[in-house]
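Working notes, beginning with the structure itself.
Shown here: the complex without one of its protein chains, the others still in place.
The first chain written gets the first letter, and so on, giving A and B; residue counts start at 1 in each chain.
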Amino acid sequence: MTKSNGNSPKSTVSRRAVLAGGAALSASLFLPKNLRAQDYPTAAVNTTGLAVTDDTVTVGILHSVTGTMAISETGSVQAEKLAIEQINAQGGVLGRKIEFIQEDGASDWPTFAEKAKKLLVNDKVASVMGCWTSASRKAVLPVFEQYNGMLYYPTFYEGLEQSPNVIYTGQEATQQIIAGIDWVTKEKGAKSFYLLGSDYIWPRTSNKIARKHIEKLGLKVVGEEYYPLGHTQFNSVINKIKLKKPDVIYAIVVGGSNVAFYKQLKAAGIDMTKEKPVLLTISVTEDEIRGIGGENIEGAYACMKYFQSLENPNNADFVAAFKEMWGDDMVIGDVTQAAYLGPWLWKAAVEKAGSFDVDKVREASPDIELPTAPEGYVKVHPNHHLWSKTRVGKAMADGQYEVVFETADLVEPDPFPEGYQ
Amino acid sequence: MTPTKKTAFLTPKEMIGFAILAALIFVVLPLALDTFRLNLFGKYLTYAFVAVGLVLCWGAGGILSLGQGVFFGLGGYCMAMFLKLEASTPENTAIQSTPGIPDFMDWNQITALPWWWEPFHSFGLTLIAIIAVPVVFAFIIAFAMFRRRVGGVYFAIITQAIAAILTILIIGQQGFTGGVNGITDLRTLHGWDIRTDEAKNILYFVNGILLFAVLFAAHYVRKSKLGRLLIAMRDQEDRVRFSGYDVASFKIFVFCLGAAFSAIGGAMFTLQVGFMSPTLVGIVPSIEMVIFCAVGGRLSIIGAVYGTLLVNFAKTTFSESFPEVWLLGLGALFIAVVMAFPRGLAGIWADWVEPRLSSLFSRKTGDDSTAAPKTPAE
Partner (left out) sequence: MFADYSMGELTAIFAMQGFAGLILFSVFVLMALGLAIIFGQMGVINMAHGEFMILGAYVTYLVSNVFSDYLPFLFSIYFFVAMALAFVVTGALGMFVEWAMIRHLYKRPLDTLLATWGLSLILQQIYRSVFGAREVGVTIPEWMMGSLPLTDMIEVPINGMFVMVLAVGISIAIYVLMFRSTWGKQVRAINQNRIMAGAVGINTEWTDRLTFGIGCGVAGVAGSAFTMIGSTGPTAGQLYIVDTFLVVVFGGAGSLLGTIASAFSISQAQSILEFFLSGSMAKVLTLLTVVGILMLRPQGLFALKLRK
């Protein structure tokens, strides 16, 4: 951790002029289709008055770059910008360069709604990459449905939603939870679980699914507990955990609370490198580990679809390009990768539809495949979520995960899981 | 502010002030802006309700509340509950395990509507609740505190804590309140789609009219004996008490009035923005609303409206042009207002613009009295 964090973070800001490197990379990586704009006259590909000219098309990026959520959303913004640059270096979408308008949601849900509307109504963007929390997505959803926009939403989330105007590039809850619990039961012989989370909808819904699944397996939940967002004192709950001696601590703590929780857990003598208890989380990506410190979370397991350490050629290129663009000390978490998929999935859908019109893009979206995805291969399900694998990683002291398990097949997204409600 | 013998409800000067504001809100903005921006200004104007309430409580009465977001939120939540019930017809929610209840309840395994949601089936009761719930809440707070002569900074910090408590409570009880997401996806009011452009325009004007009603009410209070007593209390509370007035009841009244104004603003916010969320209840928005009031000039009712518009407009434009650094500008604006223009826009107007205008005016008419009537400093 000292190593990866030791560099001054100042270098993060500067490296922007990378087109050359990125272009060379992506040219070798993705088969350039060389679609020419002349073949797709603007009048034909844009019948709904979107911001499309003969050589450009405008999209929106809507994340929080200020406020409490900026900690998490910064990575998504970076990944989306990288994807857009790479697409442009290959010749853009239907021969048009992508331009983007970035707006700040400021970690405030009404602001998200306001900015979403601005992007759709004033700027007429062809699609929007954005949002992070469920609350921000719920706030913009009516806007996207009313003005018929297209949102690419990158975060793993609680499910229970399926909008024609959103493509969910992150996992819905069952994709993230079930395989992880099966794994910990089988591999670690876990019998009892302590569920813990920050107090809002995603941890609560996820824990509900986890609890149902645990009980289905005939195992026991010995405690379930929620703390307000931003809570920083976990000694009491740690004592309760010590009292109940669960085999697995299932933690869905988010944001600044995360750092406090893991530091205090370690200080209280719960050593995650030992056999028991196993700590399994679905909320700590490489991004969060930077704040927590690898030495404080070493030995914990996380259930995600992507880890930076994933070994495949797509990912090697992606990680290299990302570091090239944003600095060597950058780390890439699950959501960052999912955000990177957004522009590529949109490009694929537009080219399949031969049009920027949102309705046609929506029709074209199901069954779009992305064999170049850093996580390996993804495919859009008709329910607008992605087929993807579930993986379990073990946290290392250097802030990376070692992948210890992945599902053999792609897991089908099921936002409204029967029997888990 | 010096009470003269018996003044008309509006002096000519005040009349001009109101007229200019009315022209701005009802004519200039609707003509100059498209529906999107107009709706945005409609949203800003809902904050102005709170700011006007604060002018009474803080500017006149010296009671600084850092918890006005609580009342704004309660008003907004009452409206949102009504709209949510209307949107959650059994047909719309057929995919749920319990159709007919709001979607977030279904996600939290709640199978029947809680009893305290029932009144919100009725629009009439909702309208009453929008005012009554926050006012009763404000009364309880104010009664407990002002009877015991809590004031100034203590009151500010306690109200701030109340805002924090309510936020945690709303987020924690997500099965009943929608949690951190708030109450979203509101569609119709008595079958009238509030999401269309036409509806937004109409709501903007309704909002404007309500704002003026509130402005006149506030103005009336300021002009009345109560208003003068408030100022007297702010400056020398003990003397007023010794003169035989029941100081606490006046404070309670004005605090409740401020709460009622905020609640109307909150309800209009819900209607225009289409959802309500706990982020509007917490500490940050509550402090921001105080800042709107301060920027406008804490003594001026009209100033509060301009202050709200200015700060929000600045926020939107700064953040659109410089998404990464706009907070610097906003922070600097607050400091500048407090340090250099403690009486806000109203002070700038009174000190700089008005004397010039009147000297210009008097030169034309040949009247050489340069001493424009100056509002006395606090």
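Simple rule for what comes next: a residue touches a chain if its C-beta (ideal position, glycine included) is under 8 Å from a C-beta of that chain, and two chains touch if they have at least 3 such contacts.
Nothing here was measured: the structure is a model prediction, and the numbers come from that model.
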| item | value |
| --- | --- |
| Touching residue (missing chain; options B:A112, B:I128 or B:I335) | B:I335 |
| Sole residue of A:V128, A:V166 or A:V259 that reaches the chain not shown, by the stated touch rule | A:V259 |
| Identified contact with the non-displayed chain, of A:D199, A:D247 or A:D334 | A:D199 |
| Listed residues A:L217, A:A268 or A:M396, member touching the removed chain | A:A268 |
| Residue, one of B:A60, B:A294 or B:A350, that touches the chain absent here | B:A294 |
| Missing-partner contacts on chain B, residue numbers | 58, 64, 66, 141, 144-145, 148-150, 152-154, 156-158, 160-162, 164-165, 168-169, 171-172, 283-284, 287, 290-291, 294, 324-325, 327-328, 330-335, 337-339, 342 |
| Residues belonging to chain A that touch the chain removed from view | 1-2, 5-6, 8-10, 12-13, 65-68, 70-71, 73-75, 199, 225-228, 230-233, 235-240, 242-243, 255-260, 263-264, 266-269, 287-296, 399 |
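Keep in mind that, in the parts below, only the chains that are shown with their structure count from here on.
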| item | value |
| --- | --- |
| Geometric centre distance via CA averages, chain B-chain A, whole Å | 37 |
| Contact footprint of chain A on chain B as seen in their complex | 34-36, 39-40, 43, 95, 97, 104, 106-109, 168, 171-172, 174, 179-182, 184-187, 195, 273-275, 277, 279-280, 316, 319-320, 323-324, 326-327 |
| Interface residues, chain A side, partner chain B - complex | 65-66, 102-104, 106, 108-110, 113-114, 117-118, 121-122, 133-135, 138-139, 141-142, 146, 158, 160, 199-201, 204-205, 208, 226, 228-229, 416, 421 |
